[in-house]
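Every protein chain but one is kept in place in this view of the complex.
Should a chain be cited, it is by its letter among A, B and C, assigned in written order, with residues numbered from 1 in that chain.
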Amino acid sequence: MTFDALTGVLLIPAIAAALLAALPGYRATARLNVAATTLTFLCALSLFFWRPRSGSYLLVDDLNGTFIVLTTFVAFTTSVFSLSYIGHELEIGRLTPPYVRFYHAMYQVLMFAMNLALVANNIGLMWVAIELATLTTVLMVGIYRTHEALEAAWKYFILGSVGIALALFGTILVYMAARPVVGEGLDAMVWTVLVKRAGAFDPALLDVAFVFLLLGYGTKVGLAPLHAWLPDAHAEGPTPISAVLSGLLLNVALYALLRFKMLLAVNAAALAPGPLMVTLGLISLVFAAFMLYRRRDIKRLFAYSSIEHMGIITFAFGMGGPLANFAGLLHMTMHSLTKSAIFFAVGHVAQVKGTQRIADMGGLTVTHPVLGWGLTLGVVAIAGLPPLGIFMSEFLVVSSTFARAPVLAIILVFGLLVGLAGLFLRLNSIAFGEPRGQSAKAQASYVPMFAHLALVLAAGIYMPPALVAWFQNVAGLLG
Amino acid sequence: MVLIRDFAIQGVQMLLVLLLAPLFTGFVRKVKARLLRRQGPPLIQPYLDLVRLSRKEVVLADSASWLFRVIPYLVFAATWVAASLVPTFRTGLLFSWSADLIAIIALLASARFYLALAGLDVGTSFGGIGSSREVMIASLAEPAMIMIVFTLALIAGSTQLSTVAEFMASPQVGLRVSLGLAVVGLVMIAIAENGRVPVDNPATHLELTMVHEAMVLEYSGRHLALIELSSSLKLILYVSLLACLFAPWGIAGASAALPALAVGVAAYSGKLAIGGFLLALFETSIAKMRVFRVPEFLGVALMLGLLATLLRFVSASF
Amino acid sequence: MTLTVALACSAGLLALAAVAVAIGREAAATRFVYGASTAIAAISLVAAAAYLVAGEAPASLVLPLGIPWLGAHFRLDALSAFFLLVTDLGALSASLFALGYGAHEEAPERVLPFYPAFLAGMTLVVLADDAFTFLVSWEFMSLTSWALVMSHHRVAENVRAGFVYLVMASFGTLALMLAFGLLAGPDGLYAFEQMRAAHPSAMLGALALILALVGAGSKAGIVPLHVWLPLAHPAAPSHVSALMSGVMTKVAVYGFVRIALELAGPPAWWWSIVVLALAGITTVMGVLYALMQHDLKRLLAYHTVENIGIIFIGLGLALAFKAHGMLFAAALAFTAALLHVFNHSLFKSLLFFGAGAVLTATGERDMEHLGGLIHRMPQTAFAFLIGCAAISALPPLNGFVSEWLTFQAILLSPQLPSWGLKLLVPAVGALLALSAALAAACFVKAYGVTFLGRARTHVAQTAVETDRFSLAAMFLLAALCLLAGILPGLFIDALAPVSAALIGERMPAQIGAQWLSIVPIAASRSSYDGLLVFLFMIISGGLAASAIHRLASDRLRRAPAWDCGYPDASPATQYTAMSFAQPIRRVFGTVVFSARETGEMPPPGDTRPARLTVRLSDPVWDSLYAPLGAAIGFTADQLNRLQFLTIRQFLSLVFCALVALLLVLAVWS
Partner (left out) sequence: MSRIDFDIAHLLAGLLVLISFLELYQDRLYALLNVFAAHALVLAASVAWQAFIQDAPHLYVTAAIALLFKAIVIPVALHRIIVRLGIHRAIEKVVGVGTAMLAGMGLVALSMVVMLRVTHEADPLAREDLAFALAVVLLGLLMMVTRRNAVSQVVGFMSLENGLVLAATGAKGMPLVVEISVAFSILIAFIVIGIFLFRIRERFDTVDVQALDRHRGERR
C-alpha cells in the first residue's frame, strides 16, 4: 500500500505509540508526542487538497473530512497543553515517570483509534476502533489510581462495554439487513456500498438496528440517560484527557451515529431517526442544564455542560434540514474548540488553586487575570453569547426550529436559559468576588487556550467561504 | 392696532389678578369673621400685611442656601403667569394659546415643587412635615385635576381655556352628568390645593397640623410677602377658573368692544364675590379633618374625575 | 455616506476597546480611551444629526460577516438615524463626564476595554438590518454592559446584580430570537427587507409582537421584567449607569418599534391593549418603587422604569390609532413617544452624572447619609436641579413637552371605535397623570434630602465640587434640556420623517406656527409655547425682583433656624428620605408593597431612642421570581440524585431505555 495522507493519519500515531511506549524520559517523549500530533494534523490538512481514493476498508469524504481535521487539530493543541500540564503533574509527584510514558503511548493509541473510527469505511472496523478508543480512555481515566479515579474508570468501563455490546448487535443487524440485497461477505459491511443500496434493505431490521446503535453509540456520546460515565470520567482523569474526551471522543461517537442516520434516511420505509434523536437531545439538554446547579467540582461542571451541548447537537441533527444540519456541524466544531479550551483553562486553574472544588476558588480575575478572563471568555462562548461562534449555531437552531416546531423550540430555549444561568452562577463564584483559597504561580502556556478561543471568535464573526461551502455540502449529505 | 389693544388687555388682566388677589383673600377673611360674629380685619388688611412684610428685614436661617432665596421669586412668577392666563373678564387673551389648561396645571405644579424644596432647605423637621404632606396631597390632587381637564376637553374638544370658556358660554353645552361630576371634583381640588379648611387651615399656628404654613415657616420679610401674594394669587386663580369654566356668563368674547368688557369686569367681580362668600360659608360650617383623611377626600375627587372621563369616553351624550 | 461614517465609528470604538485591553493598566489610559470615545461619538453625532435634518433617503450596506450566505446587513433610515443620534449624544456626554469621573476608578482595566465596546454594540444594534446582526449586536451590548456591571465585583451584591442582569438579558435575547425565527419562516429569510416583504399573517404577527414586547421589554424594563434594572444600573460606574438608563433602554425601545411597527406587518387593534396595559402598570409601579428607595442611583433606575412606561404608552396609542387607520393621531402619539425617548435620555443621563459626582465627592449613594450638598457643590446642585425639574415634567423644560403631547394623543382616543380601548385609555391617562405627580414628589425627596438641608454625615460636610469635565457634561445636558423645552417645534419637525416612514403620516410642521409654539392638531384645540412661558416667567420674576429691590428693604440677618426652643437640634432631626415618603407610603405603599411600620417607643425616663422600622415587600419579585428560583432549585435537587446512583442502577437506566425503544418499535406498525 503506497503511503498517502490517509495511511499517514493512521500510521503516524501507531508508530509514535510504539516509540513512546519504548522511550524513557519525560521531556523527549512529550516533545515527540507533540511532533507526532503535529505531523498527523498536517496529513489531515492535506486531505483537503489531495483526497486519496477510498478502498473497501478506508474512506475519506466530506463528512469525515470535517471530523478528521477537527480531531487532529484539537489533538495537536491538547498535546501542546499536556506538555506543560504533565510537567507540573510530575513536579508535584502526582504522576511517576513510568506512568507518564504509559500516558503518552496511550495518547497516541487513542489518536489512532479515533482516526481509524473516522476513516473506517467498514461498519465492523468502525466498531472495533471505537471499542479500542474506549478501552484506552478507560485506562487513562484510571491513571491517577485514587479511589475516585478507579471508581470512575470502572464505571466508564462497564457502561462502555454494555454500550459497545449494544452497538455491535446493531451492526450485526445492519449486516443482516444488507446481506439479502448486497450479498454475503465484506461488501455487506462496506459503508459506501450500504449507503447506495440501503433503499432496498428490510426496513424493520434497520429500525431495530438503529435502536441498538442509537443506544450503543449514544452511550459514548453521553446522551441522557446513558450519560452516567461521562461526568466522573471527566472529573477524575487528567485534564488533557478530559479535553480530548469532551472535544473529540463524543464527536467520534456522534459521527458513527450520523452515518447510520444517513443510512436510514435513504430508506423510505424505515422509521424516521429524527424524532428519536430530537427527544434524546432535548432530554439531555434540559437534564444537564439542571444538573449544573448543584455541581461543586469544576471539571464535573463542564462535563455536564458537554452533555448539554451534545444534546443540542443531537437535537439539531435530529431536526435535519440544511439550516439545522449546518447549525449542528457548526455547533459541534465550536463546542469541540471551546470546551477543550475551557478544560485547558480548568487544568491550569486546578493547578494554581491546588483543588477542583469550586468552593475553594474565587476572584480568579484578580489573582490570575489572564487565566481568569480566559476562563470567563470560554464560559461566555460556551453559554452561547455573541460574538462567539456558538451563538451563531444556537441562533440558527432556535430560529429555524421555532418556525417548524414551536413547542420543541420553547423547550430548547428553556434548557438553554437554565443552562446559561447555571454556568454563570458558578462562574461568578470562580472568577469574581474576593479572592479565595490558595493561589500558586501559574507556569503554563496559554497559547492553546487562546488559539482555540480566537478561532471560535473568528468563526462567530467571519467564516471563510471555503469552510462554509464544505459545511453546506456536508449538511446536504446529512439530508 | 388690534395687537396693541390685545397687549393692553393682556396686561390689564395680569395687573387685575395681581391687584385683586389680596383683596379677595381679605374679603374671604372678612366674611368668615362676620359669619363668626367677629369684627374681623379690614378688607385691605392683606395689602397692609404685604407692605409691612416687605419693609421688615429678612431673617434667614444659617443653613439656608441660595436656592431658598430664589424660590419665592420662582413661585411667584409661576403662579402669576398661570393666573394671568385664565380668562377672567375676557376670553381669547393674547397669550392664552401659549399655555393650555394642562400647562397651567403644570405651572402650578412647578410652583409647588419649588416651595416643597424650600421647605426642605433649612433642614428643620417642620419644613419636612409641610413638604411631605404637600406632595402627598398634590400626588392625588394633580391626577384628579387632569381627569377633570380630560372631561372638559372631551366636551369642548379642546384644552384651550378660551375655547373651552367660549364653548361653555355657548348654548350647545346643556346640562351633562360629566359636567356635574367635574364641577364637584374641581371644587374639592381647589379647596385642597389652596390649603383651605377642611384640608388645611391657613390661619392655624400649631405646627403639627399645618401643611402650607409649615412649609414656609422659615420665610420672613419680603420673601414671605411674595409667598403670601402668590398663595392668594393661586386662590383667585382657582376661583376664576371655576368661574370661567362653569359660570362663563357675561364673560366678554375675543372681539368684544369696551361696553362688553365693562360687563365682563362687572360679571367677574360679581362671581368673585359669590365665590368668596361661598368659600367662607363652607369653611365656617365645617371642621378641619385629620391629615390622613385627606387622601380619602382627594380620592373621591379623583374618582369623580375618572368617572366623568370614562362617561365621556363611553358616549358623547353624557 | 452617513452609514459608512457610523459604521467606521463603531469599528473605531471596537479597535479602541482592543487597545484598551492592552494599555488598560497604564496611568494615561483613562484619559486616552475616554477622550477618543468622546471624539468618535462627536463625529458620529454630527453625521446622524446631518442625516436627520437633511432627510436623506435610506442607505444600506452589506458586509461579508456574520451568517455566511446572508452577510451582515446594515441600513440607516430615519428611525435608526434618530436613535443613533440619541445613542451618540449619550455616548458623547458620558465620555466627557468620564474624562473626569474615570480618574476615581480603582480598577480601570475592568472598565476601559468594555466601555467603547459597549458603545459600539449600541450603535450596531441601531444600524443592523438583519436578524442575526441585530441579535449579535444586541447581546454584545448586554454582554459588555454586564462586564461593566461586574467591574466592582468585590461587592457581593454587584455580582448578584450582574447575574440577574445577564440571565434576564439572555431571556430577552432568546425571546427576540424566537420572534425573528417566526418572522423569518422555516427557510430562514433573516434579512429585514425580506421580512418587510413577507407580510406575515395577523396571528403570526401578533405572536411576534408579544415576543418582541417580552424581549425588548425585558431590556427596557417593562414591569414585571424590570427586576434586573434597579440592581444592575446602580452597580455600574455612574457614567455607565447613565448610558444603561439613558441610552440602552432606548435602544431596546428601538428594537420594539422596529419589530412592532415595521416588521410585524399591519397591527391589529388588540395588540395595543397588551402594550397599553403593561405600559400603564409600568409607569405607576416604577415611580412607586422609586419613592420607596433611599439609594440615589437605585431611585433613578426605578424612574427609568417609569419613563419607559410613558414611552410605551405613546407607542401603544400609536399602534391603536394605526390599527384603526387614524394615521394622524398615530403620528402624534408616536412623535410624543420618540420625543420622550430623546428627552429622557437627556435628563436621565444628567441625573446619573449628578449622582456620580455626589458619589465621587462623598463615596455615598445612600441619601440618608447626605444632605446640604448645595453648599459644598453648588454647580452640581444647580445642574441636578434642572434635571429634577425636567424629569418631573415641569414647564418650561423638556420633560413636560413630551408628556403634554402624550396627553394630547390620549385626548384624541375617544374616536377609537373599539370598546376595550375606550375603557382602557382613560385609565392609562389617569395612571400617567398619577405618575407625573408622584414623580415630582419623588424628586422633591431626592433633591431635598441629598442637596438641601444640613449635612447628615462628615463626608457630606466635607464634600468638594466635582471636576470641570463632569460639570461640562452636566451643563451640556442641562442646556439641551432647556433648549428642547423652549423650542420643541424644532425637535418635533426633526422627527417628522421618522413618523412619516413608520406611520405613513406626520405631524404638521411646527416651525411655521406663530411665536414658535407647538400646535399638534389645531391652534383652537391645543397649543403650547415653551419659549413664551419661559419668557413670561423670566419677565414676571424679574419684575417682582426689581419691584422688591426698589420698594422693599434689602436688609438681611442670618440667625439660627426656628427650633421651638430646643437649641442646636442635630442634623438627625431633619426629615429623612424614608420619613419624607411616609405619607405617600401610607397612601399607596400599604396596598402595593404591603408596607408595615412598627414603632417601638421606650417608656418615659428610658434614654433609649425610639425607633421606627419600615418593612416593604416587592410584589413582583415575591410573586414571580422567588417561586421560579425555588422551583428551579427544587428540580435541580431532585435531578441531582441521579449523580449518586450505583453502576447497576445506571445500567438499569440503559436497560429501561432499550426496552422502551423496542416497545416503541413493536407498536410502531
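Basically, contacts are C-beta pairs under 8 Å (C-beta built on N, C-alpha and C of every residue); 3 or more make two chains touch, one makes a residue touch a chain.
Worth saying up front: this structure is predicted, and the values here are computed from it rather than measured.
> Touch partners of the unshown chain, restricted to the chains that are shown, please.
It touches the following shown chains in the full complex: A, C.
> Pick out which of A:42, A:168, A:195 or A:410 touches the chain that's been left out of the picture.
Residue touching the chain left out of view: A:168.
> Which of A:47, A:208 or A:224 sits in contact with the chain that's absent?
Of all options in A:47, A:208 or A:224, contact with the hidden chain holds for A:208.
> Considering the whole complex rather than only what is displayed, give the residues of chain C touching the chain that is not shown.
Residue positions of chain C that touch the missing chain: 637, 640, 643-648, 651-652, 654-655, 658-659, 662-663, 665-666, 669.
> Residue by residue, what part of chain A touches the chain that was omitted?
Residues of chain A in touch with the missing chain: 122, 124-125, 127-128, 131, 135, 147-148, 150-151, 154, 157-158, 161-162, 164-165, 168-169, 172-173, 175-177, 179-180, 184-186, 188-189, 202, 204-205, 208, 232, 235, 294-297, 300, 357, 359.
Keep in mind that, in the parts below, only the chains that are shown with their structure count from here on.
> Steps needed, at minimum, to get from chain A to chain B via touching chains?
Graph distance in the chain contact network comes out at 2.
> Just to be sure I understand: the centre of a chain is the mean of its C-alpha atoms, right? Then which chain's centre is nearest the mean of all of them?
Of all chains shown, the one whose C-alpha centroid lies nearest the global centroid is C.
> Report, in whole Å, the distance between the mean C-alpha point of chain A and the mean C-alpha point of chain B.
78
> So the centre of each chain is just the mean of its C-alpha atoms; given that, what is the distance between chain A and chain C in Å?
Result: the chain centres lie 44 Å from each other.
> Which residues of chain C touch chain B once you look at their complex with the stated criterion?
371-372, 374-375, 378, 381, 385, 389, 392-395, 400, 404, 407-408, 410-411, 413-414, 422-423, 425-427, 429-430, 433-434, 436-438, 440-441, 443-445, 447-449, 452-454, 515, 517, 523-529, 532-533, 536-538, 540-541, 544-545, 548, 551-564, 569, 571, 573-575, 579-584, 586-587
> Per the contact definition, I'd like the list of chain B residues that touch chain C in the complex.
Listed in rising order, the residues are 14, 54-67, 73-74, 76-78, 80-81, 84, 95, 97-100, 102-103, 106-107, 109-110, 112-113, 116-117, 119-129, 131-133, 135-136, 138-143, 145-147, 150, 153-154, 157-160, 163, 207, 217-218, 221-222, 225-226, 291-292, 295, 302, 305-306, 309-310, 312-314, 316.
> Along chain C, where are the residues that touch chain A in the complex?
It comes out as residues 64-69, 109-110, 131-132, 135-137, 139-140, 143, 150, 153-154, 156, 159, 162-163, 166-167, 170-171, 174, 177-178, 180-182, 184-188, 190, 632-633, 635-637, 639-640, 642-643, 645, 647, 650-651, 653-654, 656-658, 661-662, 665, 668-669.
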